[in-house]
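Removed: one protein chain of the complex. Kept in place: all other protein chains.
In this document, chain identifiers A and B correspond to the written order of the chains, with residue numbering beginning at 1 in each.
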Amino acid sequence: MSTTTVKKPVRTGKYTWNGAMITRTVASYGVALLMFFPIFFMILTSFKTELQAIAVPSLWIFEPTLENYTEVQERSDYFSFAWNSVVTSVGSTILGLMIATPAAYSMAFNPTKQTKNILMWMLSTKMMPAVGALIPIYLLCQKLGLLDNVFALIIIFTLMNLPIMVWMLYTNFKEIPSEILEASRMDGATLWEEFRYVLLPLAMGGLASTGLLCLVLSWNEAFWVLNLTSANAGTLASLVASYSSPEGLFWSKLSAVSVLAIAPIVIFGWFSQKQLVQGLTFGAVK
Amino acid sequence: MQSSSAGNRFVPRLLLSPAVATLLLWMLVPLGMTLYFSAIRYNLMSPELTGFVGWANYEFFVTNPAFTDAVLNTLVLLGSTVFITVAFGLAIAMLINDPFPGQSFVRILLISPFFVMPTVNALLWKHMMMNPIYGVLAQVWTFFGLEPVNWLQDLPLFSVILMLSWQWMPFACLIFITSLQSMDREQLEASDLDGATYLQKFRYLYLPHMARAITVVIMIEVIFLLSVFAEIFTTTNGGPGTQSTNLAYLIYNEALVNFDVGSASAGAMFAIILANIVAFFLIRIVGKNLD
């Protein structure tokens, strides 16, 4: 009945510690730490001086300094970039959900022979390289005076994520028995009431994780940001890029700005991890 | 006879239309312009040269020795990354599936790379991990008495594959973990009674159960990896030579380094064709698995 597809395994409270269990636990931590190591190392580097950063062998114990962070903030206004990141990702997520939800509803509950083809066509638009569309989009933005404009980025991010959002919502909606929606129609619900009082509460998990994924993808998008914006509408992706080319070897500052750029979304991802996973099945869990 | 059904189809169509219309515009407008540019002389450095050139841009782009390399690199990049992430993703998902203390902490650590911006990912690996003198990998190599590898110079494509795998494996892992949780306990218990080994269980129970999840992971990764750009742009700039140039990067190079929009547009048309070929096969394989 519920859209929740993930069930937590039953825990007995105590684990039976045998050889296999110990090996498994140690191996799990090993793999996890290995995967996380680059991020950890970057965080560490951001608290080193530039000289400490390139010491060989790497320093593990040192007196941490905050000077990289203060320097980044002095040189470029972190918060204005961060604000652009927030506005563009949240804006495109909301806009995307507004367009994708009705489409996914229509496809999931009123399927036709064309439904699957439309869905696949939508996904195929995502496979074309953005570079191919760069010049036309650049020229269009120039014509419309939308270069270096937050609004243009919101539109582009929305279009960029739309196929994935429609697909994700579609697979989530399909897990809701259509009889429940029919029951609400029999109860006299209008399309809006059916959506508001029945579909929305039941699909909340799917909507939330679709929104979360879209937020992550938009936050991390660099290509369009680098090519269509400069000072006004630049997001954190362009802030990072501005530290990369000329000063690639100033590792501490680069690390500090990178940490600042990814921290909001990574921490957000940690907290919403469970929610994200639940909707991220794309119909893969039956 | 069927006419009365038309009224009933109206609302679903209306709801679908904004998504279809915007995506159609998003596809057709650039496509039309690209098609137009690909048939004219259009160089940003010499705007005085104009006029219709027919297939010349296509010819120029295809006869560019980098073209074959770029197509090959695109496919190798895609295939290797998908293979690595699926194989390791499966292994790790199986490893951490059963409860152990700190399971959710481990999961949080594992999933983190997926949230890291591609630009940061590339810079982090380029400098702090892969630098042949100061990088962490160089230190590890030295520790084992080996000659440090100059990753981006000597193994540029592999380096990019490594970065992409680091980013996408958590994603594959996440989907596999979710899929594993819906595995039928009774089936596993029955196989225990039948005396199945772990490998047999993996082959005959887990793998078939996860077929859909694997398909989904392949599908999504193909969508995102067919046009990888930021990682290459930030690290190797396609080099040395064309060793790590993929189609997306080659087009970028033509348009914004050589300023030849005409030729770049022809290249974009090739990329679109390639995308459609891949999409065609993918949909053939994946489509039936997804319903």
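Definition applied: contacts are C-beta pairs under 8 Å (C-beta built on N, C-alpha and C of every residue); 3 or more make two chains touch, one makes a residue touch a chain.
Heads up, the rule we're going with is that contacts and distances are computed from a predicted model.
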(request) Given the options "ABC transporter ATP-binding protein", "2-oxoacid:acceptor oxidoreductase subunit alpha", "2-hydroxy-acid oxidase" or "Cytochrome c1", say which is the protein name UniProt records for the missing chain. (result) "ABC transporter ATP-binding protein"
(request) Check each of A:L144, A:I180, A:A231 or A:I267 against the chain that is not shown and name the one that touches it. (result) A:I180
(request) May I ask which residue of A:F40, A:Y197 or A:F271 touches the chain that does not appear here? (result) A:Y197
(request) Against the chain that's been left off, what residues of chain A make contact? List them. (result) 1-2, 177, 179-180, 182-190, 193, 197-198, 201-202
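Assume only the chains that are shown with their structure count from here on.
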(message) I'd like the Å distance between the centres of chain A and chain B, where a centre is the mean of that chain's Cα atoms.
(response) 16
(request) Spell out the part of chain B that touches chain A in their complex, as residue ranges. (result) 9, 11-13, 15-16, 18-20, 22-23, 26-27, 29-30, 33-34, 37, 92, 95-96, 98-103, 105-120, 123-129, 133-134, 136, 139, 166, 169-170, 174-175, 177-179, 181-182, 212-213, 215-216, 219-220, 222-224, 226-227, 229-230, 234, 247-249, 251-252, 255, 261, 264-265, 267-269, 271-272, 275-276, 278-279, 283, 287, 290-291
(request) Would you mind writing out the residues of chain A in touch with chain B in their complex? (result) 5-9, 11, 15, 21, 24-25, 27-29, 31-33, 35-39, 41-42, 45, 54-58, 99-100, 102-103, 105-107, 109-110, 112, 116, 118, 120, 122-137, 139-140, 158-159, 162-164, 166, 191, 216, 219-220, 222-223, 236-237, 240-241, 244, 248-249, 251, 254-255, 258, 261-262, 265-266, 268-270, 273, 276-278, 280-286
